[in-house]
Structure formats: C-alpha cells, structure tokens
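Read the structure below first, then the notes.
The excerpt is restricted to a subset of chains, each kept in its original location.
To keep things simple, chains are lettered A, B and C as they appear, and every chain counts its residues starting from 1.
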Amino acid sequence: MSTPPTTTDPTMAIPADRQDERFLADEGLAGWVKGSISRLRSGDLGSLPVVIGLILIWGVFFVLNDAFLSSRNLVNLTLQMVPTGTIAIGVVLVLLLGEIDLSVGSVSGLSGAVLAVGFVNHGWTSGMAVGLALLVGVAIGVIYGLLFNRYGVPSFVITLAGLLAVLGLQIKVLGKDGTINLAFTSDIVQFASQKFVPDAVAYALVLLAVGAAILAKLAQGRRRAAAGLSAVPPSVVLVRTGLLGLILLLAVYILGRDRGVSYMVLTFIALVVLTDLLVRRTRWGRSVMAVGGNVEAARRAGINVKRIYLTVFALSSFFAALGGIFAAARLASVSQSSGGADTNLNAIAAAVIGGTSLFGGRGSAYSALLGILVIQSISNGLGLLSLDTSYRFMVTGGVLLLAVIIDSLSRRSRAAHGRA
Amino acid sequence: ACGTNSGTSTTSAAGGASSSAGTTSAATDTASSGGGSAAGGKIALLLPESKTTRYESFDRPLFEAAVKADCADCEVLYSNADQDAAKQQQQAEAALTQGAKVLVLDAVDGKSAQTIVANAKSQGVKVIAYDRFVAGSDYYISFDNKKVGELQGTGLVDALKAAGKTSGDIVMINGSPTDANAADFKAGAHSVLDKSGYKIAAEYDTPDWSPDKAQAWMESQLSAVKSGLVGVYAANDGTAGGAIAALKGGGVSPLPPVTGQDAELAAIQRILAGDQALTIYKAIKPEAEGAAQAAIALATGQTPATSADKEGVPATLLEPIVVTKDNIMDTIIKDGFYKAADICTGDYASACTAAGIK
Amino acid sequence: MTTTSPAQPVLSMTGISKRFGAVQALKDIDFDVRPGEVVALVGDNGAGKSTLVKAIAGVYQPDEGHVTFDGANVTISSPAEAQRLGIATVFQDLALCDNLDVVANLFLGSEVTSTGMLDEVAMEKESWRLLRELSAKIPSVRIPIASLSGGQRQTVAIARSLLGKPKVVMLDEPTAALGVAQTAEVLNLVERLRENGLGVILISHNMSDVMAVADRVVVLRLGRNNGEFRVAETTSQEIIAAITGATTNAVSERAARRDAVPAAHLTDDQDHATQEHQ
C-alpha cells in the first residue's frame, strides 16, 4: 500500500511532526519564550539546575571571600579543572555504556610517569614522550576491552585489578627516582600553565564558533522545512545561540583581565565539544548510547557490541592518559603519588554530578565540564577560607550534596510531569 | 604520600604500660614454619608505605646489604604497609608466623603500633622501632626528629632574613591531616615561626600529602594573600613541588623561599635551580646499618650498642641536616646518597657548575 | 495470494534442539520456508516458537541441528550474521532501546549518514513515512521509546523490519498490542512481503489472522513439531486441536457453554467467540 491509509488525512501544510493534535508545540519566538517559561515552571530545566547550583556556590564563596571571583582566581580555576576534567570525559563515555573504570587515576599516573621518564631521563622530544604515554593508555584500555569481551568479567573488577597492576607499573617505571621534575621552560609545562590565547584571538574564536553554530542551525532548519518537518524559527536560533555567545564573550573578557584562556583550557573545551559531537552525531556514538540503554537490543540490531566496548575502554584510558599528561605538565613534576589520592573518585564524581547516569545510556560529554566545575569550585573556594580540616571536609560534603539536590529536585518534578 | 616519615617521637607513653598485657594464649603456638634453625634466623623489615622512594630505593637495600654483610645465614623478610596500620599489623603477624626473631618496625602510626609490639613480645620476639618511635619496643633508632619541624622553620626564617625580608606573610602547607606524624612537623614548625615576627596568613593540611592539592591551594592563596607573601613553609618535597609550580604558574617572581623535607632528587634539583630554599636530609645509610646491626645482635641474644635513651628504650639518635644550595656537595654527594651525575642532568648541568658540584 | 510456491526453501532447519538448564525448550524441530511463502508458526504459550525464532535470528545457538540458508549450510552465530544473510526479525519482546527516541530506534544499526555525521533530517522524514504506512498514532518521534504506549512501541519494532532488503522476515506476534487499524495494516504488509517474493514467518495466537494471510501452518507443542497444515486444506478447529493436543479443550468447552446460554445480544458475538477460540 503506497498511499497512506489513514482516512483522517491532516492538512498537508502542517509539518509531519506537528500533525498529532495531542502534541502541544509553541511556534515562533514568542512561543519559545512562553514554552521556556512553562518548562521552567513545570521543572523541565535541562542542565539549568546544575548551573544554578554552580551560581549559588560561586555567590556564597564570593560573599565569604571576594578574591573568589577575581579574574586571577577564575583563571586558576580554569587551569585546575583541566586534568581531572579531561579524565572525566573518558569516564562519561564508560558510564554511558553502563560500565565503570576505576583505574583512570592509576592510568593517568602511569602516563605521567612514562612521559617524565621518556622526556627527562631519556631525552625524547615532547612529541615522542606524549605519544608514547598516550599509546600506553590506549593499550591498557584495549586490554580491558579484550578481557571484558572475552570473559565477561564485570568492568568493576577488571579495572580494579587494573588499578592495582597499573599502580605497580607506575612505581616500577619511576624506579629509584620517585619524583621527576619537568623543566619549567619545556614546551610541555609552558603549554599547561604559561601559554595563554591572546585576547583578540579568543574573542575571534568565540565569534567564529557562535557564527558557525547559527549558520549550521539555520541550514538545518531549511533542510527540515524542505523535508516537511517543523523547524526552529530563525529568530529563536538567533536569540538562543546569541545568548550563549554573549556568556562566552563575558567569560573571555573576565579571564582576559588576568592571564586569559590557557591553551590547555582551550584544548580541554575543544575535547568536550568534540566528544559531544562524536556521541550525538555519529553512528559510533549512537551505538554507544544504544549499548548503554539496552545491550541486548543493540546486539539484535546488528551492532558490533564488542567493538563498542573495546573502543570505549580504549578511549577512556586515552583520556585518562591525556589527563595524566596535563596533570604532569601543570605540576611540572611526576611522582609515585601522581594520579593517586582522589583523582579516581573526583573524575567519576564529576561525570555523575554533571548528570551522567551510572546505569548507562543517559548523559553527555558536557557533564564532565559541569561536574568538574562544581567540584573544583568547592575545593578552590574552600581553599580561600583557611578552614580547619575537619570543617573543610564537612563543608565540602555539604555543598556537594546541596548542588546535586538542586539538580535532583528539578529532575524529580520533571519525572512527576512524566518527562523523566 | 609523605616523604616525611622521619620518626615522630613524642607520642605519649600512656599505652606503654599495657604492652606487657598481651595474653599468653598465643604461647601455645604450634606453628611448624621453622623459626631460626640457623644461627641468625629471620629478621623482618616492616616499612610503612610505598609512595615515597626512600623506603624501597634506600632503606630496604641498605638494610639487606648490611644484614648480609654481618650475618650470612640471616634472612630478611620484607613487607610494606601502604600507609595502612591494619595492613601493617597483618604483615607483622605474617612475619611472626614465619618465625621471625626480630621485627624492624617502621610504624605507619607509632602509637597504634603498640599492638604489634605487644603481640611480638608475647611470643618472645624483639622489636626495633625504626625511624618512628613505638613505646615498649626493645630498641629505637632514628634521627632526632623532634627537630625536623624546627629546622624547617629556622631554615625558612634564615632564608627570609638573608633575602632582607623582616616582616610579611607566610603560608604553611602541612602534611596529611590523617597522618599522625604530620602533626608533629606542624607543631615543630609553629614553635619557631609563631614567634619569628612573620605573620602566618593561612595554613592548609594537604590531604594525602598530594602535590596537586598543594598546588591548587597555593594558587588560591595567590589570589587571597594579595601582597606581602614572603615565604612558604612546605612540609615535604612533594608539597613543595606543588607550591613552586603554583608560584611559577602565577607569575610570582622572584620566588619566595620554600621549604621541604626528604632530600628527594627532584628537590635537590630545584634547590640548585634556585626554586626551593632548602630540604631536610636524613642520612639513611647509618640509620639502616645501625638497625641491621642491632637486629643481628638481638637475634643472637646480644645487647646492641646504644648512645641514648628514649622513654626507657635504648636508642641511637641521628641528626637531621638542613640542605641548601651551599652544602649539597658536603652532605648528599659526599654520603653517596645521589651521584653528581644523577643530579646534574640536562637543564641542571649549568646550575651544578655554578654551585661547584661535580 | 495463497498460491503455493514450488521453489526451493530459502531457509530450512532440521533436527533443531535447544535446552535451557533443566527445561528442554525445543526437541528435534524441522522447519522450512520458501520464497514468496507465508508460514505461520503456532503453538500454545511456551511451546517454543520464540525460541525457534531466536535460534534463526542468531540470538541463541541451537544445541543440535542443521540450518541451510539459500541452499548453503550456515551457522548463524550472531544477530549481525543473520542480518548479513538477509533475515529481518521483529522480536516478541521488541528489543528496543528505551533511552533512545523513535528515530534512533528505527534506524539503529543502519543509520543514514552524510559526510560521516548522522543525517537526522533524512531519518526523521523517513520515520514519519514508515509510521504513517503502518497507521501509527505517535505524537512525536523525538521522545524516548520508554514513553510510548505498548502498541506504539510494537509499531516502531515492525517499522524497523521495513528498512533494508531482507530475504526472510520473521514476525513474532507482531499484532499482539496493535489496534484494529494497525493490525489490518500489518496483515497488508505481510501480503506485500509475500508478493515481493520474501519468505515470511508469522507467529500469532490469532487464528483468523493466521487463516487470513498464511499459506502453511506449522504447529509446535511442548517444544516438538506437532503437525503441519496447508491453510487451503484445513480449518481453525483442526489447528487448535493440534495446538492444545486434544479435540475437547477450554476453547471448545467455552464455546459449547456459551451456546447453551441463549441471550438476546449474543446472537451477534457468539459465533465470533466460537470461531475464534475453538
């Protein structure tokens, strides 16, 4: 039957996705504003709540010590969040699959150790040393993937074993020296904390990105309209993306009053955006979401599930290794405690606080950015307050909880409105 | 990971009395695992953690070599507790199971290690408190670590004076809040700095002795302490590294003096480069050799030589040394702790020449 | 429409057995389907129909037995393998990803891309076309599958099988949750597939649907073959007897009982009941 058999054929002028009379859509700019307000009221806030939590945290710390919002401290904050934030990108990917990687801390430490030994002790070029460190990371991830696919051991256990084995390797690689300094003048260290994007370039980049986004969205809107589908009106696209652009410009301005945006920070943000595109806009990313949502359904859809697990574990370790390199470059030294302490916990917590589910299939690369911003803001803000350790721990716990409760409250009301 | 496990000693002796209270139910031990048929027998070396290089790079090999040299049929059992007191207790139990005659114990927590001592005593095994004092032990060898914090404080004040700063703000980066020993360094440093005339603007207990945490905190201080930062007390070389990275990253120039501890290779290099003011060097070789000799003596039923007494425990106390650019040659290199070639790699070669190190 | 196809079987299975722990789900099953033929697979609950379908689709590996596809001996080791051979399946449990939206589920594993990126516009357009073809009543294709009604979900699963170019289509109780209009569309679809020369395996508990579209009916009972009928030469009663293993059963009893209770309005629906549940 080639003709649609429904007898109640709706007017053809209405886009295909707006024909169902139960679907209540708001049209145009006014409609978008109205819709946004009604969504806000009913609690469908997207990632706004984490942002509100963040703004609250910032406000409180600013009141307690106005140095918190100084340009200088904000630049520090951007630098501080990069290493663990980078690791968290990989964790997000693993969590999207519904798996976990407990060894990201150790892998970052090992990668730092390989970098330092190669670069300092063996005198390799920074490119070679970084390359090998990343390769080691990827190799570890591949081993995890193979073990997982071959034996079906829970990733919790594989990566727990990995955590220990890799820690052993790290100690072995560092050998007698223990701590290895990277010279402050080396390009690796310079990249991490000394090289900043010139203000003009930063502004240009923001304008370029915003312009490209607007053009892409308008083009997509035209394609949708041509395909007989509803499209976001150009006015809404302009206002929404424009608003985002303004915020970014403001950020560049504030950071620019101190040192500005570091190349490492720019790299981190680029990685987040890239990973987000990879996850949302490619077949591979779609497969990752499918496997995380329902691995059996994905398998039955003909997806090569093993390949997905393998690539994601490899990527997770890759990001962990890259995070380790950033950490080493920032600290200008690598030691046996690199990647230890709470690197693991912070990276996983960042992903979860940013809104990625531990159960797979729900989340986005941006949660790495948002989550690490929350965590580092708390830690940075408390650092300004000279609290007793006991209070510092308690306040950290409390603020963390508060930030997430704000987020969950809105999720809750979203669920009650059936939009979970 | 602290490099600061340099014996803390001032724990109260309150628990000491109870150390003899271990019941004798273990005396019925029938473990067949042959304890000391040889003249020497087994000596257990129990070290506290693995995140600092000194233990496996220096203490263990030096100790084993010294035992081998003096007692060919002695066997050294080794374990490392990863900074976990319960794990150390377990390792001590394993050593006793294997029939060790002497435990050389570098305690994770000097106070809670009294359990280990009591357990060993109930089986007639001797305990040497190595590097960290444990009440009730049979012998104690360590540096006069009461002074470490004080030396750090004094060193910092001297460096400040040398730089012509008579007043200003100091920040303190202490050791781990959950490490019983860190508190002692902190106290020692305070005893000097509090009355030095400088203002302690802020102070931070670094979780896990983590260099990155020290770096992040130091960075925030650069925003908070807007002016007048003249010196940084860092409890060990790891945290010192973090602080220096923060100062350099923040564009502070010239760097204020920064202290340290442990004489890590990386710290020596920083001192040469002028980034770090000083570190505390504890000559491990005499300590390890002294412990080895005492262990052999106790294993064979003799009394080890002593030079001091600590809360009733015969002791040998060694002196920690402040290392600055000026005395690297006379201390570390002279002792063979590092070779000049280890230190004077790549970027540091010129600094070495300038400091007369070869 | 129901002319028998004399061609060689496109898929043929002999001696298939499958055991789950202590339960012998399938025992010595023989089964085949020819191009342009609709074979109905019927049987009581738990007779092993879905297990057989999953064995063909590569979800389970049979413990014993041989499979030939297009004349060649094959081992179908995974669903991807089955798809490569040209077997499309609508599973009884649907196997959709609850977290993905309708478009993503429809095109899962065969996404449309342009320059390496997903072409969402093309996919969404095609989705609406497919869904309209099945008379689906779905308000939006951009909401997660989890929030669809049972019938809407089933329609999405069926629409999936319209993508690609399979040689054999298996539909495991495709109309169970569908409304009357949607059911009619699916039956139309089955007939179109047959006309296009595909082999169709249809599982259903609805005898009138089976009689309406199938050429041949294969009956399973407690995991074994229990008869095979040409639709042209049999009746519902005969098939139901093979399914339940007896000529008198709950269905016929119910029919008899209802015949014995004359009530005014029953004249209209009583014969439905008897015809349908005998």
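Here is the rule we use: a residue touches a chain if its C-beta (ideal position, glycine included) is under 8 Å from a C-beta of that chain, and two chains touch if they have at least 3 such contacts.
Given the structure is predicted, the values throughout are model-derived calculations rather than measurements.
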Only one copy per chain type is displayed here, so what's the full stoichiometry of the complex in this file, written with the chain labels? A x2, B x1, C x2
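One rule holds in what follows: only the chains that are shown with their structure count from here on.
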Can you tell me, using the touch rule above, whether these chains form a line, ring, star, complete graph or other shape? line
Per-chain Cα centre nearest the global Cα centre, belonging to chain: A
Centroid of chain A to centroid of chain B, CA atoms only: how many Å? 40
Could you please state the distance in Å, as a whole number, between where the Cα atoms of chain A are centred and where those of chain C are centred? 43
Just curious, how far off is chain C from chain B if you go by their C-alpha centres, in Å? 74
Residues in chain A with touches to at least two other chains are numbered none
Contacts with 2+ other chains: residues of chain C: none
Chain B residues touching chain A in their complex are 1, 50-54, 57, 177, 202-205, 207-213, 215-217, 219-224, 226, 237-238, 241-242, 244-245, 248-251, 264-267, 269-270, 345-347
Interface with chain C, chain A side, in the complex: residues 1, 4-6, 16-17, 20, 22-23, 220, 223-224, 227-229, 277, 281-283, 286-287, 289-290, 292-294, 296-304, 361-362, 418
Report the residues of chain C in contact with chain A in the complex, numbered from low to high. 57, 59, 78-80, 83, 89, 91, 95-100, 104, 108-111, 113, 116-118, 121-122, 124-125, 128, 132-133, 135, 137-142, 147, 160, 181, 185, 188, 192
